[in-house]
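With one protein chain held back, the other chains of the complex are shown just where they sit.
And now, subunit A:
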Amino acid sequence: LPAGGVSLRLCSTRVASEGVNKPVIDRIIRVDHAGEYGANRIYAGQMAVLGRSSAGPVIQQMWNQEKDHLKKFNELMVAYRVRPTVLLPFWNVAGFVLGAGSALLGKRGAMACTVAVEESISDHYNSQIRTLMEEDPEKYKELLQIIKQFRDDEREHHDIGLEHDAEAAPAYSVLKTAIQLGCKAAIFLSERI
């Protein structure tokens, strides 16, 4: 008896642009966009609490850099026609709450949060760089350059956080572990949903 379900390629009418590995690029851009968006909200929360304190200018400067990152990913998202994660409204609130909450623990708490998040993000960017290098460094040259630059910026934020006594924050290691676990979960979800 003939088996009915022949799988004709009927699903997508969209042509892949210049042989780009769409699923991989989709995930990368979606999760990075979500990450920068979340980072923006975290700094916004921190500024809401510590804006007028001595840490204000430092946080503001890091926030400005994150705004630039987000702008870049907005452009990439449109260029590659990538869908944003459906969890954006959630990251909006969660990011702000995390930023404000950590800032309420004081300047050191905010810096500890920064250290934790920036470490997660730079590790995550590193693994993306590895993935793209394995795929085809030439084809993804522009994207690789951008991610490398951003990874360096996040690393710098991480170091700034350490310079500003992040490790002296109350319950530093617990805080750091908890925040990094949250980041891992956020990354996992944003890649897929």
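We take it that a residue touches a chain if its C-beta (ideal position, glycine included) is under 8 Å from a C-beta of that chain, and two chains touch if they have at least 3 such contacts; residues count from 1.
Keep in mind that, in the parts below, contacts and distances are computed from a predicted model.
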Hey, which one's the missing chain according to UniProt: "Ubiquinone biosynthesis protein", "Septin 5", "SNX4 protein" or "Large ribosomal subunit protein mL66"?
"Ubiquinone biosynthesis protein"
From A:77, A:162 or A:189, residue that would touch the chain that is not displayed:
A:77
Missing-chain contacts on subunit A, rising order, are 2-6, 8-14, 33, 73-74, 77-78, 81, 83-84, 86, 88-89
